[in-house]
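With one protein chain withheld, the remaining protein chains of the complex are depicted in position.
We call the chains A, B and C, going by the order they appear; numbering starts again at 1 in every chain.
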Amino acid sequence: MSWIIGISALALMALIAGLILGFAAIRFRVESDPIVEQIDSILPQTQCGQCGYPGCRPYAEAIANGDELNKCPPGGQATIDKLADLLGREAKPLDAAHGEEDIKKVAIIREDECIGCTKCIQACPVDAILGATKQMHTVIADECTGCDLCVEPCPVDCIDMVPVEPKPERWKWQLEQIPIVEMNHLAELGQTQANGSNEAETTKQQQVNG
Amino acid sequence: MAIEITATSRLWNFPGGVQPDERKSPANLQPIQRFPLAPMLYIPLRQHAGAAGELCVAVGDYVLKGQPLTIPGVDNGLPVHASTSGTIKAITEHPLNHPSGLSGLTVHLQPDDQDAPYPHQPIADIHAISQREVLQHLQQMGIAGLGGAGFPTARKVAGARNIDALIINGIECEPYIVADDRLMREHAAKILRGCELLQQLTSAKSVIFAIEDNKPEAINAVATAIAETSSTTIANIILRVIPTKYPSGGEKQLIQILTGKQVPANGLPADIGILMQNVATAYAVAHAIDVGEPLLERVVTLTGEALHHPGTAWAPLGTPVEYLLQQSGFQPSKHQRVIIGGPMMGYTIANLQVPVTKTTNCILAPTASELTPADAEMACIRCGACEQACPASLLPQQLYWHAKAQDYDALKQHHIVDCIECGICAYVCPSQIPLVQYYRQAKAEIREQAIEHQKAEIARQRFEARQLRLEREKEERLEKHRRAAEARKAAQAARAAEAPTSPSAADTKPSAGKGTNAAVQAALARAKAKKAAQEQPDSSASIGPSAAVQAAIERAKAKKAAQAAAPEQAEPVADKGPSAAVQAAIERAKAKKAAQANAESSQSAEPAPENNTQSDKQDAIAAAVARAKARKAEREQAKGNTESQNNAAENERKGKQN
Amino acid sequence: MSFYIASSPHNHQRRTTATLMNIVLLAMIPGFIAQLYFFGWGVLFQLGVAIAVACACEALCLMARDRSAMMGLRDNTAIVTAALLAVSIPPLAPWWVIVIGTLFSIGVVKHLFGGVGQNIFNPAMAGYVLLLISFPVQMTAWLPPASLASNVPSFLDSLHLFLFQYTSEGYSVEQMRRIDTGTLLDAVVMATPLDHIKTQLSQGLTLGEATQHQQFTGIAGMGWQWVNAGYLLGGLVLLQQRVIQWHIPGAFLGALAVCAIIGSVFAPDYLPGLNIHLFSGATMLAAFFIATDPVSAATSNRGKLIYAALIGVLVYLIRSFGGYPDAVAFAVLLANLCVPVIDQYTRPTTYGYQREER
Partner (left out) sequence: MSNEYATLSKDGLWENNPALVQLLGLCPLLAVSGTVTNALGLGIATMLVLVGSNITVSLVRNFVPNEIRIPVFVIVIATFVTLVELTMNAFTYGLFMALGIFIPLIVTNCAIIGRAEAYASKNAWPKAGFDGLMMGLGFAAVLVALGAMRELLGQGTLFDGAELLLGAWASELRIQLIQFDYPLLLAILPPGAFICMGFLIAGKNWLDLRRKEKLAKQPIAKAQRARVTTVN
């Protein structure tokens, strides 16, 4: 008799649990979130192709489908960390096979050498080069992502990738990078006024680093 | 909501704050001096918060005192003026008066010691013209906030509507600085005139003049001047004496002390009906309107024990710091620091050639025993002293951990942008941690990230737009091909209909050939003519250039071939390696020869059409100039955009003290 | 020549961590002298060994972590930890007890968590708890106050006891703890006032009967009241020097006092009163020297009040209803655990985020 009770108790519990589960499965269905969009918004959008995909969005799609996170040198470790955070995966160091993290650069066309072939215009993924056939081209510096894809197609090698110039209003308080300025006439001033006790040697600039 | 302050209403307090040694004397004992002009003035084009204007003078020009050197650019910046009469010797990059030590475009003006003035343009009655015109005048006069951030005064006034109280900030809470103190003692009447003008411009209901209680002479001078001014010219002016505490001169802190209200986060004082101006700004406003002379000089405190004669001086904008220091008997020691601003918020400069700008209120040259440099940074012991002292009620210690971990999201959550960088946290820290430096770096990084993010967004949009365009073009091409094919088919069908006797499609061509022969011929001829027409100008127009182009292409090709050859050589399996390399070398040599030949020919060709090339050159120069101008305009516009984003940051930095 | 680049601020309030710690150490002297007077030379040995071991351990840990040992030792935090631990344990506890405790405090609680400023627990109290749990016999073997003891160990005897647990004549610590009741046969082993009360109450006696014992002279028991008074004096010096704020000692003593008053009103026969709670055990040491450890305490003033009040209540609860006679160490550790939560909910409102009051 007792086994009947046991089985029917289990069956009853299973029935109730099943009902709850069924309800929950319908009521709390999770809409698939546009994860590709989120990944894409983290990527640096240089469209440089160093990851092996033609652009950032294709790489975002590839990541969503399980590709490694560490193939984006322009984004660097910060991007990898953010992606790892978003996707709950392990953050790996940047895959050196795809290149290394570099300082920000911008393309500059040496305009007197440009022959107006338009090849760089076609190569630019963000349409940041202006010009027309047989006309000199120029780069819109603010739109340039520094992907360097225009360098290779140029038949006359007139495109340089130059580091972005620091501007006071975008300076990042790197006190230790301020160059030492030698002011020799002042050293003399100090020396004469301190009765020669002050050596004229150039003191190494000391800095407080944050 | 309305703010009603009377002379006897209570004063509030802000949390935290410290009372460092003031050390205002001996610099405040001497009257404001006037030194002879420096041998060279360096006037940077950008001296205020915002974009630089456009140059309107050239090297070699003779300029008069007060003559504008730039005209405001697209974003309503401020012009800069010649601080005295003289000759412009150069316009080049020169070290800026900025903590970064970076350089910027600067006009080098050699004074002729004549001080020949540019015509003054005073405004006799500001009620006679509209408020907009008065503000425009202030802009033309280059008036910026002289307290610290250098925000254009005209824009600040224009942005303020429904002002209950105009606060005139004479606090000057930072140690050492006495520029405003001396100005108030000596020119109280003119400052009050500035208050009157500002009140009329903003239609503020009342004016609150705030001075810290450690400046009794200045308080006396201002009180006397207020008593002498008839109450009809300035309505409801009150003098408030504030207890001495750093940083009560900060805009937000002073508002809290006077009104008990807080400026809402991400907001402006105008949001709670308050406009604040520095005393020196009020003076400059009075000068610009009554005298009609632009902002050409300011009071600079020269202090510190490394100076023999500390004091204050009227320094023409652009005077090198070194010159002022020398005039005050500068005695540099081994690890000399030269600080622009006070000891709490000022920055050190590496190069003494930097000029005095509109925001330079103090040059401090302390000895090492006077202000001991910080020791090595030690571990944070969570003592909480920084939190007790923070005037913005932040959690400096938490910010420090997050800044060290570069956790920018957490930093934003802890309101790092509301940090006014007053330096109190680092001042009280027993572990000598340069906290403010951490925050500045983190803030700069956050700002940079925001800019980068925006740039990335634009890049993404442009990339997607391009993809779309390429897609569309491809489709259009296909469509065109399809149409053409259809047209051909239709034509064939028509022809087939025309020649119903033809038995099969295979026979269509030869048979149709006859029928449409003439038409086809005509079309071919047309195409040929067109091609010829296209080719003609090319070939005829520039044989020389095309040769050069050819040579350039060949050079590049040779270079590429050499590059390609190099890895091949490295490959051990390639027995052809050496031969390939030889080939490449031969090719290179050939290309070189060809290039040389070309060059020779072009050289020999050059002298003949000299006139021609000259005019060409001129044309090219003109074109290049036009291009450069266009680019500059573009860049400036873009910069203006980023600037406007930075405005929030600038506003908050406005909370700097005098 | 060139110029010196530094970040603002360029002036500094000259009080370093090392200075603060030195003041703390100096402020401990009155209480320490009282302890020395009433409980013999043992305290001195404990302190010496603790400081030596702490410095050595700190240096080793720093070197293992690739830090400069000299720089780390200079801040004196290790010495403060050692001193707090040394005055907390019975003066004649064997030498290896203090060695194990100090090693755990410095090596595990401080450096494994990341060194100065990173430890979530008070190192001295964590070391104390380790010892109390592991070696209950040694850790409760307090000597009677000197005036009550039948045998007062000399300096050399104390050293002998500290090293070998018996004097050169062969008396054990257990014998040294007997108090003079006139007849040798009737000798009782000494316990601390709190311990004594706890045992007596558990045997069904009332508080009045428990405090009949001869050590309960003065307000809270001979010796202990003076030790506590000494630490109170030192604490007041710290307050006056602004090394600590009033919030933690105030809230801690206040909460403990309120609990004690309520307790003695409702059950005067079974719950000790204000005097016992405030002037017995480690109350004053905890109020001014232990709970105020900035690293493991809450940060904001409001947070400090909550944190210290929590310690006060916990101390009272554990003393009155728990298994241990004194409870400062447990209470402090439990409150340490709550600090992150307290800090989270006592964040000051940043300027500009205040709700507009109308």
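The criterion applied here is as follows: contacts are C-beta pairs under 8 Å (C-beta built on N, C-alpha and C of every residue); 3 or more make two chains touch, one makes a residue touch a chain.
Predicted, not measured: the structure shown is a model, and the values here were computed from it.
One of A:Gly76, A:Gly116 or A:Pro153 touches the chain omitted from the figure, and that residue is A:Pro153. The residue touching the chain not shown here, chosen from C:Met21, C:Leu36, C:Ala54 or C:Val108, is C:Val108.
Per the touch definition above, the residue from C:Ile133, C:Val265 or C:Val341 contacting the chain not shown is C:Ile133. Residue in contact with the omitted chain (choice from A:Ala96, A:Ala132 or A:Val162): A:Ala96. Mapped onto chain A, the footprint of the missing chain covers residues 14, 17-18, 21-22, 25, 47-55, 71, 95-99, 119, 122-125, 147, 149, 153.
Where chain C meets the missing chain, the touching residues are 108, 112, 130, 133-138.
In this section, only the chains that are shown with their structure count from here on.
Of the two interfaces, A-B and A-C, the higher number of touching C-beta pairs belongs to A-B. Annotation: 58 Å between the Cα-based centres of chain B and chain C.
Mean C-alpha positions place chain A and chain B at a centre distance of 25 Å.
Chain centres here are Cα means. That of chain A falls 52 Å from that of chain C. Residues of chain C found to touch two or more other chains are 1-7.
Across the assembly, chain A contributes 173, 175, 178, 180-181, 183, 186-187, 190, 203, 205-206, 208, 210 as residues in contact with two or more other chains.
Residues of chain C that touch chain B in their complex: 1-17, 19-20, 71, 75, 77, 115-118, 245, 294-295, 297, 299-301, 347-354.
Residues of chain C that touch chain A in their complex: 1-7.
Chain A contributes residues 173, 175, 178, 180-184, 186-187, 190, 200, 202-208, 210 to its touches with chain C in the complex.
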